[in-house]
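There's a structure below that I have some questions on.
For chain A:
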Amino acid sequence: MGVNPAPPAGPPDPPPPADLSVPGFISPLQSALPDAVTQVSYWVGDWTMIVATNRLLDVMRHLRTAQEASFDACCDVTATDWPPRAERFDVSYALFSTRHRHRVRVKVRVADSQAVPSVTSVWPSANWLEREVFDMFGIPFDGHPDLRRILMPDEWQGHPQRKDYPLEGPGEMLLENPMDWLRLRYEP
Partner candidate 1 sequence: MSLFDTDELVINMGPQHPSTHGVLRVVLRLDGERVVGADVVIGYLHRGIEKLSEHRDWQQIVMLTDRMDYVSAATSNLGYCETVEKLMQIEVPRRARYIRTILSELQRIASHNLWLGTHAMDIGAMTVFLYNFRERELILDLFEEFCGARLTYSSMRIGGLPLDIPSGWARKVSAFCDLFETKIPEYEDLLTHNRIWKERTRNIGVISGADAIAIGLTGPPLRGSGVPRDVRKDEPYAAYDEFDFDVPIGSAGDIYDRYLVRLEEFRQSLRIIRQAIAGLPEGPVVGKVPRLIKPPAGETYHAIESPKGELGFFIVSDGRSNVPYRFRVRPPSFCNLQALPRLIKGHLVADVVAMIGSIDIVLGEVDR
Partner candidate 2 sequence: MTSMGWLLPLVQILIVLNAVLIAVTYMVLLERKVIAWAQSRLGPMRVGPHGVLQPIADAIKLLLKEDITPARADKWLFTIAPIMSLVPALIAFAVIPFGGHARIFGRDVPLFIADVNVGLLYIVSITSIGVYGIILAGYASNSKYPLLASLRASAQLISYEVAITMMLVSVIVTAGTLSMVAIVEAQLHNHVWFVFVQPVALVVLFIGGLAETNRTPFDLAEAEQELTGGFHTEYSGMRFAMFFLAEYANMIVVSAVVTTLFFGGWLPPFPNVGWLAFLGWIPGWMWFLVKCFVFLYVFVWIRATLPRYRYDQLMRVGWKVLIPVALANLFVTAILKVWL
């Protein structure tokens, strides 16, 4: 649609302005797990922590259990595809605390076919959300109990939400008439 000369290499992830106070759960996390959090950013009211992939589970457990964080709800798990970047996927987790009523976004960057540790052991709610990311982006999750496609048919080829996947689909046969399906199914 729009004129888009070169795909962007990644989100800006701007650092927080100097005069903004950082939420209380970030510095305890940084001291408890040094160099797990590689970057903290802030944009239009959302705090984001970018985390090293191999430390993700530690960070998540900390955020789940630490008193000042207690993020007991994993609202959303999703990904963004930035093809020019070597670690082309941003997997982002939207966390919410029903006790403190605050939010944070945690992101990890992974390369194609690089596995992300599954957070289903921390939040069971991540189960389907991770399956959807797997289905749509092809990002495998380590330790996921039931990693199957969820929205697309099991035998589907490709991962639709990747930027290099065409909107019209991979060019499968267009079957306008339902009887065509039957013929496909019953002809030997």
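Candidates were picked such that all candidates are chains of the complex that A comes from, given by their letters.
In this text, a contact is a pair of C-beta atoms (placed from the backbone, for glycine too) under 8 Å apart; a residue touches a chain by one contact, two chains touch by 3 or more; residues count from 1.
None of these values were measured; they are calculated from a predicted model.
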item: Selected neighbour of chain A [touch, this complex] from 1 or 2; value: 1
item: In the complex with candidate 1, residue positions of chain A that touch it; value: 1-4, 8, 11-12, 14, 43-46, 48, 72-76, 78, 80-81, 92, 94, 98, 101, 103, 105, 123-129, 132, 136, 149-153, 160-161, 165, 167
